[in-house]
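Shown here: the complex without one of its protein chains, the others still in place.
Showing subunit A:
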Amino acid sequence: MKPLVPVSAGARVVLGAGFFVMFVALWAVATYSGWVPPLFLASPGKTLLAGWSLLTEFGFAGDIAITVFRVVGGFLIAAAIGVPLGLLMGAFKPVEAFFEPFVSFARYLPASAFIPLLILWAGVGEAQKLSVIFIGSFFQIVIMVAVIAGATRMDLVEAAYTLGARSGGIVRRVIIPSSAPQVMETLRLVLGWAWTYVIVAELIGATSGIGHMIMDSQRLLDTGQMIFGIVVIGLIGLVTDFLFKALNRRLFPWAVL
């Protein structure tokens, strides 16, 4: 192995899949050998069976759907407000000076700490779940987009000026297109974090969702179901990540991503 030498596409797939196989194998060895009692950790087989019964008997697909809806809903609301605000902050320094100190403060407030308050304010319905995701994502999006927009290459801005662009044109035709790929990367990252918030939100005061199912399974000490729930979240994350990357390659063929 030499530092920074790229790996071939085939080897990449084999190596990536290899670790998954190894991981499951270790898990199987630990459980089937009786080394870890089933009370603490279900075997891979039992986990799959538990998953099957969840999907066929307990309507787990509905839980998955509602959780996806909460994540995507809260995330989209946060992005719809956070991205434009971040772009404005990056582009116009007085706007940044006005919002930045508060946003920097607010983004350290843990979204999960708001759950009790949000239950008080919004009850235990969907509004509360969406609010948790929103609080967790919004400030991160704003600050990261502001940094990206603020780092727009000055020579491109100057070139646009000498071609006759004014403030509006600079924002629309230079800052936004040049920031777009990195903004999408940021959204991909934040969507990942949004998944952690939704599960926390569903652990408390929820009657549906993947997090709620995991909570219920704990009462029954069904580690198979709990693990299946966690794995499902991981798989959804993997798929959305893949979709996001594919979308970025399609949207930004000019960029080297």
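Keep in mind that, in the parts below, a contact is a pair of C-beta atoms (placed from the backbone, for glycine too) under 8 Å apart; a residue touches a chain by one contact, two chains touch by 3 or more; residues count from 1.
Definition applied: contacts and distances are computed from a predicted model.
Between the listed names "RsbT antagonist protein RsbS", "Ion-translocating oxidoreductase complex subunit D", "ABC transporter ATP-binding protein" or "Carbon monoxide dehydrogenase", the UniProt record for the complex's undisplayed chain reads "ABC transporter ATP-binding protein".
Between the chain not shown and the residues A:3, A:16 or A:253, the one that touches is A:253. Residue A:156 is the one among A:95, A:156 or A:200 that touches the chain not shown. In the full complex, subunit A touches the omitted chain through residues 155-156, 158-165, 169, 173-174, 177-178, 180, 252-256.
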